[in-house]
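Each remark here refers to the structure printed beneath this line.
In this view, the complex is presented without one of its protein chains, the others remaining in place.
Then we have chain A:
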Amino acid sequence: MSVLLKLTDVAVYVGDTCLLEPISLELKQGVPLTILGQTGSGKSLLAQAVMGLLPATLSLRGVVEVFGKPLPLSERQSLWGREMVMLPQEPWHALDPLMKGIHQVAEVYQHVQGQSYQQAMAGAAQDLQQVGLADSAHKRPGQLSGGMAQRLAISAATAGGAHVILADEPTKGLDVSRRDGIVRLLQSRSAQGSLLTITHDVAIARQLGGELLVMKEGRLVEQGKAVEVLDHPQDSYTQALIAAEPIAWREVARPSRDQAAETVLMAENIAIARGGRTLFEGVSFSVKKGEVVGVVGDSGCGKSSLGDALLGLLPVSAGKITRSNNTAKPYQWLKLYQDPPSAFTASVSLGTLLNDLVRLHGIAQERIAPLMTRLNLPETLLQRSCLEVSGGELQRFAILRALLLDPVFLFADEPTSRLDPITAKDVTHLLVELARETGCAVLMVSHDPDLVQKTCDQVIAL
């Protein structure tokens, strides 16, 4: 087994501040290497350092050896495309939005490999067939789904003949069902070389096998065979990361529905159409007080639209929604948003926003402090604006604001999909617990069936 890539004490500095502590690793032929870590753990910096893509303000120390030779930056860049390639995080940013898929792949054959136009088109057509995009070869990226776009991006990136593939969060924003396909595709593409994957998703690390590195805040915490590390994690951080996977969560769903609880909302045979297309029809269910209802389905199937319709933000095209609780005020039907920063105005501090709410609805001040402790929100948070706090804190603050209004129904639209796994677990559990305590019904939308399975009393699959 030859060593394709070897890093010896590679560190990244900005000025004198160390962003990535010295790290050594070897990428061997046929043995995929996975780097696991949360946002801000420095894993993307490492990939950029390997490729030679670091911004000019950052400096690299240590030695990067490619194919057994230490190569300076400029020579590493000459290997791009032909020998090693880095896959983009978000395919939408990497593909030309105006160019048909097949031309984007053929271009690589033509200009990198120097083939004639006909040869290149034939090669591209064959590639797209292999990844199951034969029917969509003449579509533009905007007409493709996330998974299809990522497959197209992978085809284009690997058409140059590179066998050493660096993939930075290759499945970001993809549904679970699409995720496995992408990982398999990456495995087959790197069969003759090797694959270095950067991810926060334990499931991907498990699926890829090979070697595993766990990173935290620019530091290596654990290293070893993927199977061993994942099954017998030594470091407490690795343990927390593995425990944060929805599949490993403890069951908090109640086994049987509380028949005596009063019904909050009834939906009968509802259908929703958007832009002339019917997203779903004939959906019926009822939501009881204190119940957590999960909605699962692939992206674009109308999960969020269902929640918006229940809140009256979108019209339904057929069927009836009945709110049983007539005493509840309109402001007790609330929503938690997917992207916490976009749900707050950055013009004033969070404390001001909270005061606005307290003044508007005459909420008792003494309710705030215990709830903040419960949600693990520090007092100092209130002096900052929504851009200066983390996503997890902000989502918990959003829950705080909602709970102060004594909601009867809360629509949580993928409330944790933008958060790191460990944070996501905490926030989800808190939300479920508090909903049960306060008797608020929650409709939780998620693309992760495991998460819904573990936390919800009732599941609606669209």
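One rule holds for everything that comes next: a contact is a pair of C-beta atoms (placed from the backbone, for glycine too) under 8 Å apart; a residue touches a chain by one contact, two chains touch by 3 or more; residues count from 1.
Note that contacts and distances are computed from a predicted model.
Per UniProt, the protein behind the absent chain is "ABC transporter permease"; the candidates were "Monovalent cation/H+ antiporter subunit D family protein", "MucB/RseB N-terminal domain-containing protein", "ABC transporter permease" or "MsuE subfamily FMN reductase".
Only one of the listed residues, A:Val252, A:Ala343 or A:Leu371, touches the absent chain: A:Ala343.
Within the full complex, the residue among A:Tyr13, A:Tyr117 or A:Tyr331 touching the omitted chain is A:Tyr331. Listed for chain A, the residues touching the missing chain in the whole complex are 311, 313, 329-331, 333-335, 337, 339, 342-348, 353, 356-357, 360-361, 401, 405.
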